Every structure is written in C-alpha cells, then in structure tokens.
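What you see is the complex with one protein chain gone and the rest in place.
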Amino acid sequence: MDPHLALQLIIQGILLGGIYGLIALGLSLIFGVMGVINFAHGQMMVMAMYVSYWLFILLSLDPYLSLVGAAAAVFVLGYLIQATVVNRILDYPEAMQVLPLVAMGLILENMALLFWGPDHRSPQTALSLQTLWVGPVMIDVSRLIAFVLAIAITILIFIFLKKTNIGKCIRAAADNRTGAILVGIDVDRIYNTSFALGAATTGAAGVLLLPLMPLSPHMGHDFTLTAFIVVILGGMGNLIGALVGGLILGLAESVATLFLPATLKQVVSFSLLVVIMLFRPQGLFGGKK
Amino acid sequence: MSKIRMTDDRMDRRTFLKVTGAAGLGVTVSAWGVPKLLRAEPAPIKIGSVQPATGPLAVIGQGQRRGNQMAVDYINSRGGIQSLGGAKLELLLGDSESKAEVGRSEADRLIQEGAVMLIGAFQSGVSMAIATLAEQRQVPFVMDVAALDDITQKGYQHVFRLFPTVSVFGETGVAYVKQIITEKKVEPQRAVVTNTGDPFGKSQGENFIKWFEKSGLPIEIVDHITYPLGIHDLSAEVAKIKAAKPDLLFPVCRPGDSIILTRELHKQRVPLMGIISPGSPGWYEPKVIQDLDKLVYYVMDNVPWVYPASPVYQEANKLFQEKYGTYLDTNSGYAYAGILVSADALNRAASTKTAALLQALRETDFKDHPMVGKAVQFKENGDNINAATAMVQVLPDPDPNRRVKVVLPKEFAEADYVFPAKQLWERE
Partner (left out) sequence: MTRRHVFFAAVLLVLLALPLFLDKYALGIFVMIFFYAYVGQSWNVLTGYTGHISLGHALYIGIGAYATTFLAQTFGITPWIGMLVGGIAAVLIALFLGFLGFRFGIRGVYFVIMTIAFAEITRLIVSHVEALGSFSGIFVDFNPSFWNFQFRGNLPYYYISLGFMLASLVAVHLIEISKLGRFMVAIREDEEAAQALGVDTFRCNMFAIAISAFMTSLAGAFYANYIYYLHPNSLFGMALSIELILRPIVGGLGTLFGPVIGSFILTPLSEISRAYFSKGGLEGLHLILYGILAILVVLFMPKGIIVYVKRALHPILGTTNAE
C-alpha cells in the first residue's frame, strides 16, 4: 500500500469528519432535548448554504464572513418550524412525528428548486483552491478552516449549554419536561430555541462546506442520512459523541477508498450503524444520557 | 366526470383537425369566407415532451424542455405544418422527476391530452419506461436524447432515437483518442477511467474500456473508478487517481461531480497530459464553464455536438441566447433537432395517425438539423444511422458562451485542439 496515499486519505477524512460532526451536533441536540428526529436536517443545512451563496454572489461576501448571518437565518427558520409544527406533535405517537418533518424536508428542498433552480452552484471563493503541502501530503485550506471552525463552534455550543441561563434551561427541559414547567420555565420557548440552535449549527456546517462542494437543491437528503449515522455512532443526544462520531465516519469513508469502490462505502457506514444499534445503543461513547 | 367530457371534446377537435387538414386549400375557395378563417387556425397538433424537469438532473431537463419549446416556436413561426393546413404545433409538458414510473405516467397523461407523438426523455431508464408505454399505446416516441443501446434492442415498433448509442460513443471516442495521440506524437502510458454509478455512466465507462482494449492502443487502463451520482466529495477518489499515476484521465461525469473532480485534481496537483471525456455532460454546461473558469480549459469531450457552421444552428442558437442567456449544447441541441425531425415526419405524413407517422418516420432523411453529422435516417430498430459525435474542447475565450469549440473531426472543426494541456495549477 502506498503510505502517502494512506496518509493523504487519513488527513482528508479527519478534516471532513469535523464538519460531519457539526452537522450531526444539531441533530443530536434536537433529539436530546425533544426526542424528535429532524428528518429535514440536511435540507435546513442547504438553506443556509443558499443564503451564504447569495451573499457571496450579490455582495461578494466570503462564505466565512457570512457564516453568522446564514446561521442566524436558519436559526429563525428552525425557530418557526418548531413553533408552528414540531411543538404540536411532541405528544403524538412516533409514527406521526416522522411524517411532518419528512414533509418539511420535501418542502424546503423544493422551495430551493422553485426559487433558485436546479443548477449546481459552485463559485470559486478566495480560498477554494488554496492548499498547504507537508512533504508529499496536501492539506486543503478550506477543509482545514472548516475543521477548525467546526470544532470551535462545537465547543462554543457546549459552553453555551453549560454556562448560560438559556443553556441551563435547555438542559433542564431535556432532562425533565414536567419538572422544567413546574419551576417556571417556558418550555415551548426553550424548545423553539433548542430547535433553532440545532438548525443554526447545521447551517453553519453547510456554510463551511460551500467552498468544498457544489450547491444544489437536492443535496440535503444525503446529509440527513450522514447525520443519522454519526449520531447513532456517537449516541443520540450526546454532543461530544456527535463530534467523535463525525470524525470516525469521515475517517472510515475516506480510508475505505483503499479497499472498496466509492459506491459501496455507504454499506460500511450503514452496517456499522446496525451493529452499533445492536450492541451499543447508547453510542460508542459512554453512558446513557 | 369533467374529465370524460373534456376527452370527448378533444376527440371532436381532433376529427375536426383531420377534416380541415385533409380539405386543406380546397376549402378556402368556397364563397363563404368562414372556412377560410378556419383554415388559418386549424387546431394545434400536440407533441408530448417528457423531460426530467425536477430531481437531480433538473438542470439538463429544463434545457431539454427549452430546446423542445424553441423548435416548436420555430416551426410555428414558419407557418406550422404545411401539409396539415398550417396547423401549429403545441408542446405538452410532462415532468419525469427523474423517475421511470413518473415518466411513464406523465407520458400516459400527455397521450390522453391529445399528444400524437412523444419526445424525451434524457435518461435511459425513463426512456425505457416510456418506450414500453409507447408500444402499449401505439404512439410514436422520438427519443431526442437517451444513450443506452438496450432501449432499441427490444424489437419495439414505435421507438426512434436521434442520439448516438453508447456503442457509438465508445467507438468514436477511442478513435479520436488514437488520432490525437498520433497527431501530437505523444506517448501516454497509463490512463484512469472514472464514471458515475447510474445507467448511463456505467454503460458509457464500460463500453469505452471495451473499445479501448479492442483498439490495441499501447496505453494501460490502470484504474476504473465508479462513484455514486450526486456525490459531494471526491477527495479520496482523486487521491487514489493520483497514486495510480495516470497520463490521461477519461471521466464520465454529470454537472456537479465534474466541478468537484476538477478542483480536487488541481488541489492535489495530479499531473496529466489531458482530460478527455469519453462522452458525458458536466464539461460544456454554461454553469460549469462559468464556475470552473480556467480549470475547465483544454478539457476534451466526445459528444454529439452542435455544428456551428450550420445555418439552422446559428438561427436557433441566436434565439436561444436571447431567450435564455446560454447556448445550445449537446442536449438542448438534440432536443431541438428532435422536434424538427418530428415536424418533418408530420409534414410528410400529412396526418396525425400513428400508422402514417410511423411510415413517415421510417422514411426520414432529414439534413437541416443543427448538429454535427449527416442526415437523420432511422435503422430498422429505430436508431439514427448517422448519429455521430464530435470532439469538443473548452478553449480560452473572453466570452464564456463561446468557449466550447468543435476540434474534431476536421471537417466540422472550428479550432485546433491543444494537447497536451498545461497543468491545472499552472494556468494564469
């Protein structure tokens, strides 16, 4: 085996894995707090990518600069989705919870198609072709930045949940809904905020992906599935687990290239998923939440 | 209930159309004047267009629709179908959503709405489903674009295809590669083939390799990489390509993966003599040209391209540019040609009846199309005998709409090709 190739694949896998982790973090947060699975997760990410894309095209604002703005836009979107739809279905049987969010994904995906057309958009940003070389091994600068920012955002979310008042309320509502209501927390609003926060993190991840891959209305679905796998690997509702799960998946997909055709890589991911659910349903890392 | 009544209406209109059509000029001589009015406005002849207007191939699907529609407008602006009293064409639109079952159901709807012919459907799978429906319903189906050989291997009587089959692509592609290597006196040793994992990509990639090995070219195909359609990241695959140390890359792409592939080749500094696609979208679409800019320069693609010197092309392309801001390419060009061929058949058949249309289609000998290649003539199985490909190359030009140039065969060429090309990262 070519050692340079292996090293190259490992580095690329880890860097992409960081972004996978950030995408999944939002899903894990939403599940951890409300117990619903956001089937529109990838599609919400795509919305943020379009916001960032248009800011780049119209105002020449680099995606890294529009990151906060795009995340904020999806924060609002998430807040509205939770307030209008998800809050009403929390007490439904699970089968009925699945459909509205699946339908939401369908709506978002086709809104993107209706508004912006089917084109694959991939403008060349300032950094999208920059590379660093360590001997024969290439490090993609946009990937490195994305990785670093993804880790930074994950840490920020963590601090937010631990230290701030809202963060504490979110954790309280996640642990015990009735208890939270009893101590006077406006649980609906906390839920809205949690969903919005989960949406914003996936939105931020999408913006980080913008310099790396063409944007198109139909790409969201794949990332929803990726996020599922990561979250199961790391443990549903486990935020650090999401990050580590992302790194593992990124690494596994990249290194699998040595042994498997690209078209079969997902078999590995999905098989891993089933095995983890069977033997470590709490995820690879640690105890139950 | 209203559905039923609507259908009856339509039947009446169609009968009416036949009457006016058959009566033709004769009616105008009548002293009444009213029939003259009728003759000027015979009911339109409906052609059903089913294309992937939504779904992952929507970019191309909408281009297909535009090509179909523009040709319809062109025919109408020239006075419609002469032999049917100047009847105008009307394009009924169906959306396959890139799904076979939807394509089938849409085609069925268009037939019911009065389409006397079908055109479409870009994807081979969807085209197959519609071909079977056309055979069931006994309505002629003209495939403007669809490449898999299998579709016309079923012995269907109602199916015609303008586009080259995958076998044609393989044979011509390898011949062009041979010509390029000989003319430029270069000696590439190793090559990698990549393709998307969908019916077209798989078939195109495998066929190319088959013809390549048959040709006896002294180049070894060292790796054949298949990745899913709509993939988001090719960094690992490109690392693998780099490790295989190829001199030539033969990629079968779609818009989207072509962009990722090229950028990764740049980032990972994969040295290549050239990128030559065995024939695939992803290299000549306006959006790709615009987004990849210099990186897509010198990429060659073996495709059935438009023939820039043909007056039909120039007229159509001018309108297309005005209306949609982009140029006619392989697919929209064939969509355009498909309607022209259908209109020609309608005109010669002087009827909208299936039997007459089939007869006229089989006798097609249609030169005035905008594509590279001789007159459209259909074989027994419905394939176009003269379907040909050209080698196009993306060459530097200040106007992004003029960068795709025909370079081979020489008699159609607009420019000389550049080979080997400068490396991706050495372009300024």
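As written, the chain order gives the labels A and B, with residue 1 at the start of each chain.
To be clear about the criterion, contacts are C-beta pairs under 8 Å (C-beta built on N, C-alpha and C of every residue); 3 or more make two chains touch, one makes a residue touch a chain.
None of these values were measured; they are calculated from a predicted model.
S.K.: Need the list of shown chains touched by the one chain that isn't shown.
M.R.: A, B
S.K.: Tell me which residue among B:K154, B:K245, B:K353 or B:R402 touches the hidden chain in the full complex.
M.R.: Looking across B:K154, B:K245, B:K353 or B:R402, the contact with the absent chain belongs to B:K154.
S.K.: Kindly note down the residues of subunit B that lie in touch with the hidden chain.
M.R.: Residues 3-4, 7, 53-54, 58, 62, 65, 69, 93-95, 97, 99-102, 104-106, 108-109, 111-113, 124-126, 128-129, 132, 135-137, 148, 150-151, 154, 156, 197-199, 201-203, 226 of subunit B touch the chain absent from view.
S.K.: Could you please point out the subunit A residues that touch the chain left off the display?
M.R.: Residues 31, 37, 85, 88-89, 92-96, 98-100, 102-107, 109-111, 113-114, 118, 217, 221, 225, 228, 232, 236, 261, 263-264, 266-267, 270-271, 273-274, 277-278, 281 of subunit A touch the chain that is not shown.
The rule we apply is simple: only the chains that are shown with their structure count from here on.
S.K.: Taking the complex as given, what residues does subunit B use to touch subunit A?
M.R.: Those residues of subunit B that touch subunit A are 54-59, 61-62, 197, 225-228, 230-233, 235-237, 239-240, 242-243, 255-256, 259-260, 263, 266-269, 287-288, 291-293.
S.K.: Could you please specify the touching residues of subunit A with respect to subunit B in the complex?
M.R.: Going by the criterion above, the answer is residues 2, 4-5, 8-9, 12-13, 16, 110, 113, 117-124, 128-129, 131, 138, 140, 143, 209, 212-214, 216-219, 222, 253-254, 257-258, 261-263.
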